[in-house]
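Every protein chain but one is kept in place in this view of the complex.
Right after this comes subunit A.
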Amino acid sequence: MDMATPLPGRTHRKPGYLKRGDRLFAYVILAPAMAAFLVMVAWPFIDAMSMSFYSYTVYDPEPVFIGLDNFRTILTDPYVLGSWVTTAIFVAGTTLLTMFLGLSWALLMYQDFAGRGVFRTMTLLPWILPSTVSAFIWAWMLNGRYGIVNVLMMNVGAIDSPVQFLSNDVGAMVAIILTRTWISIPLFMSFFLAGLQGMDFQQIEAARIDGAGNLRIVKRLILPHLKPVFLVTGALGMIGNLQQFDIIFALTGGGPVRATSVLSIEVYKQAFQNWSLGMASAIGVLWVFTLMPIVIFYLRSLFRED
């Protein structure tokens, strides 16, 4: 039978078509979520978009329309533009390191050994702790005067005198990447572990019988199997790291000089130090457009899976 031909007595419906009563019901149950979205997301975003075309500082009683001036200033200011480079370094460094360590840890936790459950639970600790608490713990550990990292390094003879990790460009960037990675590993590990548990273990056993070593198994079996997980964790990791603020602010405040001044810190500085809400909104808008391709990629891969 030709499946495309409608059955007698049945009307042809387009995909997604609902009867009138059902459609009304759908709108009713959708309304609260739509209202929340409009109030909490859409309206502030539109407001910020419009504010980016204004000069609005604490000195202006009312916002003054200045067209594209804020964007022109941003795109000609090397110091603000530098924030994109800093953000890219932070996002790339953190996402790659988290994926590598998350996968490594997941492979370890995938093995069968005594106390595996306890280890898996303990692994979640950094994720459970509030991120600012983690940031302050790391700040104390890396403190140039009282930090345990300096003490340990001096005890093993790696350094002669304390190092001010958070006061030099590289040290500060490494510190924020490490802290963010430490917090994110549990989540990434969970994703990879879930992916690993979906693997056919017999395949691995068979490969071993054929003489494949661990590295070969990872390269030829595990990594191809985890490809969809890599896509999702990569996209989610980049989005989360592009939005990162609290850890960086608590650890370095964007310094020294501007070494860790990522976009979120730049928005904060413009809004709450320079009191320039228009400029902060303009950076925020460009920040959203920076995020957009990754979000679209992530959503497309989700819908493709569906």
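Throughout what follows, contacts are C-beta pairs under 8 Å (C-beta built on N, C-alpha and C of every residue); 3 or more make two chains touch, one makes a residue touch a chain; residues count from 1.
As a working rule, contacts and distances are computed from a predicted model.
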Listed names "Manganese transport system membrane protein MntC", "Helix-turn-helix transcriptional regulator", "ABC transporter substrate-binding protein" or "Cytochrome P450", matching UniProt entry of the absent chain: "ABC transporter substrate-binding protein"
Residue of A:167, A:197 or A:243 in touch with the missing chain, whole complex considered: A:167
Contact partner of the left-out chain, one of A:63, A:240 or A:255: A:255
Hidden partner chain, residues of subunit A it touches: 57-59, 61, 143-145, 161, 164, 166-169, 255-258, 269, 272-276
